[in-house]
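Excluded from the complex is one protein chain; the other protein chains are retained at their positions.
Up next is subunit A:
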Amino acid sequence: MAGQSDSELSLFSAEELEFTAEDEIVEIVPNLKMPPLNLISGDFGPFTPQIVTKVPLWLAVALKKRGKCSICPPQWMSLEKLTQVLEAERDSQEMSEQLPFHYVEISRLLFEHARDNIPDVYMVRSLIEDIRDVRFHKVETDLEAFSGRTIAVKIKNLSAMEVNIVRPFIGRALQAFYKHDSPDLIPDPERVSDSRPQVVNNAPRVCLSIYKPGFIFCATKNIF
């Protein structure tokens, strides 16, 4: 079962998230000539020296490891852009939507395999770490607002890694809150002798945490 996450703890392991992120498309500048690749996951190439081409990240990393290309860092990984994002993140309690869904994984992979292709790599790295911290702190603050009456959790623009970290917690916390907050679910001797039919709450409880348009998260809970 190598590489497979324990379904009980967290749905996706960090490796599985990285695996998903490796399908994101990046631009590379190859330095070799190679005919197009007709892969199961799509057709890429042809590769001609000095001609920019788009490939999935895993392919880019594989070529880079063999010294066959340089990876063009995505636009959002520039000092200027990241400084801007960090400021935006600090200024507001809202999560900014300027970073891609897999920004944590993509930047990690690029730092590991393509450091020499990223201008100002140390600054970029520390900026991304700062952004991560600020964002995660916001998520944590948002979570403080939970109560037994919480039916909707709405956190905009969460990234894949952030969602994955809070998912088990949110799920279980809501579950626990819900359980302790609904007297119908807890057998109560007085209530039973009362023998009045309990009003069954059968409306679906939906809680939403929202990523940017096009990528939204929501959690649903059905009460029968």
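Observations on the structure shown:
One rule holds in what follows: a contact is a pair of C-beta atoms (placed from the backbone, for glycine too) under 8 Å apart; a residue touches a chain by one contact, two chains touch by 3 or more; residues count from 1.
We take it that contacts and distances are computed from a predicted model.
Only one chain is not pictured, and the protein name UniProt records for it, out of "General transcription and DNA repair factor IIH subunit TFB4", "Elongin-C", "DNA replication complex GINS protein SLD5" or "Ribosomal RNA-processing protein 43", is "DNA replication complex GINS protein SLD5". Subunit A residues in contact with the hidden partner, per the touch definition given at the top, are 1, 3-4, 7, 11-12, 19-20, 22-23, 32, 34-35, 37, 39-42, 58-59, 62-63, 66, 68, 151-152, 163, 167, 170-171, 174-175, 201-211, 213-224.
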